[in-house]
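With one protein chain removed, the remaining protein chains of the complex are shown where they sit.
Letters A, B and C mark the chains in the order given here, with residues in each chain numbered from 1 onward.
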Amino acid sequence: MNKVVASAEQAIKDIPDGAVLMLGGFGLCGIPENCIAALVKKKVSNLTCISNNAGVDDFGIGLMLKEKQVKKMISSYVGENAEFERQLLSGELQVELIPQGTLATRCMAAGYGMPAFFTPAGVGTEVAEGKEIRNFNGKDYLLEIAFDADFAIVKAWKGDTDGNLVYKETARNFNPLMAMAGKITIAEVEELVPVGELDPDAIHTPGIYVHRIFKGSHYEKRIEQRTVRKKN
Amino acid sequence: MNKVVASAEQAIKDIPDGAVLMLGGFGLCGIPENCIAALVKKKVSNLTCISNNAGVDDFGIGLMLKEKQVKKMISSYVGENAEFERQLLSGELQVELIPQGTLATRCMAAGYGMPAFFTPAGVGTEVAEGKEIRNFNGKDYLLEIAFDADFAIVKAWKGDTDGNLVYKETARNFNPLMAMAGKITIAEVEELVPVGELDPDAIHTPGIYVHRIFKGSHYEKRIEQRTVRKKN
Amino acid sequence: MALTKEQIAQRIARELKDGYYVNLGIGIPTLVANYIPAGMNVVLQSENGLLGMGPFPFEGEEDPDLINAGKQTITTVPGSVFFDSAMSFGMIRAGKVDLTVLGAMEVSENGDIANWKIPGKMVKGMGGAMDLVASAKNIIVAMMHTNPKGESKLLPSCSLPLTGTRCVKKIVSDLAVLDVTSGGFKLLERAPGVSVEEIKAKTAGKLIVEGDIPEIGI
Partner (left out) sequence: MALTKEQIAQRIARELKDGYYVNLGIGIPTLVANYIPAGMNVVLQSENGLLGMGPFPFEGEEDPDLINAGKQTITTVPGSVFFDSAMSFGMIRAGKVDLTVLGAMEVSENGDIANWKIPGKMVKGMGGAMDLVASAKNIIVAMMHTNPKGESKLLPSCSLPLTGTRCVKKIVSDLAVLDVTSGGFKLLERAPGVSVEEIKAKTAGKLIVEGDIPEIGI
């Protein structure tokens, strides 16, 4: 069992054109920066990307959009990206918008082997169109199905060589859910440690879900909305 | 907001006869010893207990069975208990047996506000009787519904005064799932610490799920199957 | 005098209770955090995976791994806890969040809300709004009573695509505080110096006015 690969290029080298990818992160927080750069470099195209957001013009998934590598985005919110808007309006890009909790739970369902579940989000809205609606205890729910992704690409804070992962603060977000959901899961980490160094009680993603892991580098961690208070 | 109560007696004082309880633990590992003792002392009766196991004759839920406080057990495995067997065969006690993963997921579904989900466990067996079966991607699944429990009673290793909980090793088991699932959740902990002492990245049960918390005492932590190797 | 955005937030803060877990949406709802009464323990949930959100960081102390659902840099308070997005919406769906405050483009007299999509305009997405409105046990909408053209945003039925149905419990607008009842919008309070007649004129949906309507005390 050797899950450790040398680089982002190695980790993503067999991702083919037309693949369905999950990419962790919320906005620009906790995104797999190294793998995105490698995907741009490799010029993989025709991708379907499941990710809560679509980056900004010059960072995150926006970098792949700029190179027209993305055929379809499945997201909950795709603002803050002019090139995205241009491609969408011109019909070059397809977008499927999904309520954020449904997006998260469809990832989890895949990782938990549950093909479908019921959720109230979207009842009575256009999100419900074509979906089964069922009443439980007097309330209506939609039937939503688990995602089916070829690769999940996530970013963790620390990982060990068995693929166990720990996330930091709100950079956790969709990462552990997508890590469970990929047929192949690739994790990039800020710190790669030997097995036994992570506290077994405090691991967020058990290594059984992770197929490839590498130590990323040069994390920019760009801030999307810098909001501060003045000292005194 | 004051979730801290002085004792197990205080924590369970409003649990009425006929209540539906969830009790955390796997075998005798991670069980809420203090609350069970208080329930025995209070002589609450006619209880429905959702718990993976039913204790042994003189420990765990077995103590409540001995006092005939339990009307019905909902469990995955109920061996190791002679009094249990006697009550079952005499018809004093009802038992509903559920696959362990289904039991766990029905707790989680309650805590996640999902009224129902699909799982393959039990397809083609007597567990499937009367349940909806649906095929997804060529495989059959059963529709299972979330539990509805009045009180969840769990045992954690450490907790803070806001109700945030951390479990130790395999004493985690069903505890975090049941903690999410009770209308009222009661947590007993070995160590009760001030807010801010637990690592926010390593909390298993966020305090939002916990209504009452207290520091338990005199934990016996009985071992059910003591298996050892000899040194050298 | 219509309320300012700050005053709308201030009025909503009076709906808070000790021990509440609260989710505040982007815009006016975010301002509510500034008016939590001293000594009251209110825990703020951010749906990207945090309970115990604190104020913005001091300059130079921004942490890119620590943001709220509006992608703003934030801090945490003692007792905070991080979790993934599935658990975050899990606790929302399970009704563990006591109060949700969000903005709206339109609210109908039966409590429907529209706040995510304008046909013909670029659609950015619903984010977590559909999950929140479908699940929260208590939803207060913070909004302007009318749109920039002066048209009422409190309608018999929404004209825009819905975010959720029959879910809004209360509205605090720049002109009034209203409960959404089975009979329509029930006027509870009016902005200082704003007449019942003006509110009537600017409320297209059914408005219930019973007895004297006090001014909002800010």
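As a working rule, contacts are C-beta pairs under 8 Å (C-beta built on N, C-alpha and C of every residue); 3 or more make two chains touch, one makes a residue touch a chain.
Just so we're clear, the structure is a prediction, and the values are computed from it rather than from any experiment.
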Displayed chains that the missing one touches are A, B
Which of B:Asn46, B:Gln94, B:Thr125 or B:Ser217 touches the missing chain? It is B:Thr125
Which listed residue, B:Glu9, B:Asp57, B:Glu197 or B:Glu224, touches the chain dropped from view? B:Glu224
Checked against the full complex, the residue among A:Ala54, A:Leu88 or A:Ile203 that touches the missing chain is A:Ile203
Looking at B:Ile15, B:Leu63, B:Leu93 or B:Met108, which residue reaches the missing chain? B:Met108
Using the definition of touch stated at the top, determine which of B:Glu67, B:Glu132, B:Glu169 or B:Asp199 touches the missing chain. B:Glu169
Of the residues listed, B:Leu97, B:Leu143 or B:Val193, which one is in contact with the missing chain? B:Leu97
Applying the definition given at the start, please give the residues of chain B touching the unseen chain. 26-30, 52, 75-79, 85, 88-89, 97, 99-105, 107-108, 119-127, 157, 167-177, 204, 221-231
Contact with the hidden chain only, please: which chain A residues? 1, 110-114, 160-162, 164, 180, 195-196, 198, 200-201, 203, 206-209
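Criterion: only the chains that are shown with their structure count from here on.
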Farthest chain (mean CA position) relative to chain B: C
Averaging over Cα atoms per chain, report the distance between chain A and chain B in Å. 33
Averaged-CA centre spacing for the pair chain C and chain A, given as whole angstrom: 28
Two or more other chains touching the same residue: where does that happen in chain C? 76, 82-83, 86, 89-90, 92-93, 135
By residue number and range, which residues of chain A touch two or more other chains? 105, 119-120, 167-169, 172
